[in-house]
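Note that one protein chain of the assembly has been removed; the remaining protein chains are unaltered in position.
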Amino acid sequence: MIKAGIVGGTGYTGVELLRLLAAHPDVELTAITSRGEKGRTVADLFPNLRGRVDLRFVEPDEAVLTACDVVFFATPNGTAMQSAPALLAAGVRVIDLAADFRLRQAAEWEHWYGMKHACPELLAEAVYGLPEVNREAIRSARLVANPGCYPTAVQLGFLPLLEAGLVEPDSLIADAKSGVSGAGRKAEVGILLCEAGDSFKAYAVPGHRHLPEIRQGLAAASGAPVDLVFVPHLTPMIRGIHATLYATLRDPGAAVDLQALFEQRYANEPFVDVLPSKSHPETRSVRGANQCRLAVHRPQNGKTVVVLSVIDNLVKGAAGQAVQNMNLMFGLAENAGLNGIALLP
Amino acid sequence: MIKAGIVGGTGYTGVELLRLLAAHPDVELTAITSRGEKGRTVADLFPNLRGRVDLRFVEPDEAVLTACDVVFFATPNGTAMQSAPALLAAGVRVIDLAADFRLRQAAEWEHWYGMKHACPELLAEAVYGLPEVNREAIRSARLVANPGCYPTAVQLGFLPLLEAGLVEPDSLIADAKSGVSGAGRKAEVGILLCEAGDSFKAYAVPGHRHLPEIRQGLAAASGAPVDLVFVPHLTPMIRGIHATLYATLRDPGAAVDLQALFEQRYANEPFVDVLPSKSHPETRSVRGANQCRLAVHRPQNGKTVVVLSVIDNLVKGAAGQAVQNMNLMFGLAENAGLNGIALLP
Amino acid sequence: MIKAGIVGGTGYTGVELLRLLAAHPDVELTAITSRGEKGRTVADLFPNLRGRVDLRFVEPDEAVLTACDVVFFATPNGTAMQSAPALLAAGVRVIDLAADFRLRQAAEWEHWYGMKHACPELLAEAVYGLPEVNREAIRSARLVANPGCYPTAVQLGFLPLLEAGLVEPDSLIADAKSGVSGAGRKAEVGILLCEAGDSFKAYAVPGHRHLPEIRQGLAAASGAPVDLVFVPHLTPMIRGIHATLYATLRDPGAAVDLQALFEQRYANEPFVDVLPSKSHPETRSVRGANQCRLAVHRPQNGKTVVVLSVIDNLVKGAAGQAVQNMNLMFGLAENAGLNGIALLP
Partner (left out) sequence: MIKAGIVGGTGYTGVELLRLLAAHPDVELTAITSRGEKGRTVADLFPNLRGRVDLRFVEPDEAVLTACDVVFFATPNGTAMQSAPALLAAGVRVIDLAADFRLRQAAEWEHWYGMKHACPELLAEAVYGLPEVNREAIRSARLVANPGCYPTAVQLGFLPLLEAGLVEPDSLIADAKSGVSGAGRKAEVGILLCEAGDSFKAYAVPGHRHLPEIRQGLAAASGAPVDLVFVPHLTPMIRGIHATLYATLRDPGAAVDLQALFEQRYANEPFVDVLPSKSHPETRSVRGANQCRLAVHRPQNGKTVVVLSVIDNLVKGAAGQAVQNMNLMFGLAENAGLNGIALLP
């Protein structure tokens, strides 16, 4: 059994990690830390876990964490980078669900996250945990930067087009819609039911922190810098991201079978599902499941390709992908503990 | 492997049965029938099942169904009673998720359901599938009447009080609130998002079909007829029932430890969870899980006991309880295939 | 034009008061105060008011407020009582939307609200602003205690029965369900969309502050103390209260026309609507409107009367009722500024 610890398990990625790890056949939940909830039982905070998780929150403490084989950070940005070096030195594998290790360039990270990076020397070693791109590197990684929720949905949708060089890399648009759980479990007025419910809005149009992360991944796929407009929106639902992606064909006159392109790209991917032609994936079709579902369209047979990409932001967009990465890092079946079927309705 | 068939799998109890049975370690899904969707793949109708269920809907056909070990009816009321006799005669076990076999008295059934009963002779044999009451009878049953969603939540909440003779059986009140999935997957205006969303109402106050079913069960528990007022409400959510139950103590002056009473009654029940004193269960704490969570209160230490009971109407209130019954009938572990943790948030 | 001021207008009752007063033909909005938002335009905080309200939030300041004819307190409990004496002394009428002046007995108030009352001498003078009971007293009041949202819905439902002496006053049950706006516009985790959405729960079953307020009103109506069990619930919607009320007939054998009783009681009430027999009011039928809709049932012709009562908690349950009270206090048409039709869907 793999001994797993969670740092900062009081948010939505924390409780989702707990749900997945508690049911994982090869994992023993060893410790979960929270300064604020120290001493409280996990099941008291998250009643869905009553009878399934017996742990209490404990202080984040190096001794507790170095006894683990793997430590997940479900913490705000800037936390994992404080502890990761010591844990790695102690032989513990680290999976950060926040952004600390997602960008290659420390300067760019510091620009977008507004703080000094505590261990820029680890950025080169950290593996960006998108298995559909970096599967082999993840297997041997000590430190995995789990991708953001928007970046997962957007990259999986654009990758086939960019890898094949079919679209212009300088006019990409990602219009993304997220359920409110993407904003976390924080006492903020803007995400109250009475503020975010029965309403819809864009936010952060001038610039969102997931933009550089997406650009970095798409540039790698296309072998050249990309120009991307990324507009996130808040949708009155709990879970789910729907990314609607627009790209311009380099050669609109050339014959190209987009459906086949997508199906082939993901033919062997256990967690990416390309829907039949003319489909429209719904976010609820992945609710609670570690799954990305995609559809590709070319409206009016014009120059613009439209890709529809849905994930559960807390699963394939966070905790599920983290478990998928853990499975790869420890040589387990990639889908171990990840076979839950989406809850519909 | 147990060969399982589902008759009428196009509704919400159908898709939930499919979700549970597809992941059940001891079950092989053999057939699913639907006249209206004949030939269509199940995953086309329910995209959450893509890659997990390969079946197509077929005509309801005796040969197909008699090849099963067990057949679930996820059909409208009045359907199972047409086919059950032949299936039973062929040695197939039958679990009806509708109401055909829930009432002992054919006359009462015919009064509430407005049709002639097709096989009243089976009513005496049918076992009411509430394992917390009838576990042993279910083990050997050929025909199980799976309880209604409201009746499950209401009976589990009242049972400890009535069995102990602590409350007046003639002044029970069940104020119950259901998510909209309880109304089924039907093209009706009243359950549109724009009709049932962001609004709350009672319905069927003059009389609801679950009333006689609940009365029958409570009368058995108390050993005497009961007088029950049952008021169901429609809540703007998808899954979940919350029953708020009121009963009058026979002897308000006597010392009684209600918390201990409930904890002892359900000490060995795998799917009933008595919360600590002063708790308020949320429906989301059981979303997707085969679980009933209960809390018992005595406000202002007065003569009225208030019990709060929550279930997922599609799981412990329908498909999950049906699988629990199947597990008992076939000698499997009672929780086989039922260990999913509720999805929160 | 009546000069109106609002103290503490950053919550939901505040913005609703602003919506109603900005469109009121006889009112000039003079000042709105908020320490936290001082200097900010009202329309910046509440974009629905762009182009309709030009005010900025100012410090609560006696000079500003004494220039008003009437001051509304849309503040937390315990605020209005600090300022009311000075305002009244300056000849300003005061309407408190919080609880400071709702209970007759200072000791009871202090017990439930956990603080010392600042001006208990005003409790006898304050008029409880339920026009359907106290219309004449309100007309001449200097100080009105605007009723709570639950108390409005519950009292209007029980009044006809208690005033007529038809039901036992010692076994009343009010099972009430509120939209989340009833909890206010506060940065609290429990009312986040991801906590309160798609879920249902009871709360404060051991005791809620609206209990003594309701009991006081019902006791006055029945001429005797009442025994009431009050269970509030949180419903995943924004606005609306649905109270389901249970009372036991004193003489179940006597002929009584409950429908006529209710229709006669409210025949001349502009804001109480008794629905036809067998009806089930929906909260959305009063969304945004100063209206209570009622239906009365007697299930199975038994001993229990069931009353269904709906209001918009922010309108008839708060800001609308406050404007209705102001209209009465200033000799305006009772419905001035209150003719908005409910928004459906």
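Per-chain residue numbering starts at 1, and chain names A, B and C are given in the order in which the chains are listed.
Note that a residue touches a chain if its C-beta (ideal position, glycine included) is under 8 Å from a C-beta of that chain, and two chains touch if they have at least 3 such contacts.
What you are looking at is a predicted structure, and each value in this text was computed from that prediction instead of being measured.
Participant: Check each of A:237, A:292, A:315 or A:329 against the chain that is not shown and name the one that touches it.
Facilitator: A:237
Participant: Of A:47, A:281 or A:337, which sits in contact with the chain we cannot see?
Facilitator: Going through A:47, A:281 or A:337 one by one, A:281 is the residue touching the chain not shown.
Participant: Out of B:103, B:238, B:305 or B:342, which is the one that touches the chain we can't see?
Facilitator: That would be B:238, which touches the missing chain.
Participant: Which of these touches the unseen chain: B:191, B:219 or B:336?
Facilitator: Per the contact definition at the top, the residue touching the missing chain is B:191.
Participant: Which subunit B residues touch the hidden chain?
Facilitator: 12, 179-181, 185-189, 191-198, 236-238
Participant: Identify the residues of subunit C touching the omitted chain, counting contacts across the whole complex.
Facilitator: Listed in rising order, the touching residues are 12, 15, 19, 22-23, 46-52, 181, 185, 197-198, 238-239, 273, 275, 281-282, 284-289, 293, 339-345.
Participant: Quickly run down the residues of subunit A that touch the omitted chain.
Facilitator: Spelled out for subunit A, the touching residues are 171, 173, 175, 177, 179, 194-195, 197-203, 205-207, 227, 229-231, 233, 235-240, 242, 244, 246, 248, 278, 280-284, 287, 295, 297, 299-300, 302-304, 306, 308, 310, 345.
The rule we apply is simple: only the chains that are shown with their structure count from here on.
Participant: Between subunit A and subunit C, what's the gap in Å when you average each chain's C-alpha atoms?
Facilitator: 45
Participant: Give, as an integer number of Å, the spacing between the C-alpha centres of subunit B and subunit A.
Facilitator: Going by mean C-alpha positions, subunit A sits 37 Å from subunit B.
Participant: Between subunit B and subunit C, what's the gap in Å when you average each chain's C-alpha atoms?
Facilitator: Once rounded, the distance between the two centres reads 38 Å.
Participant: What residues in subunit C touch two or more of the other chains?
Facilitator: 179, 194-195, 197-198, 236, 238, in rising order.
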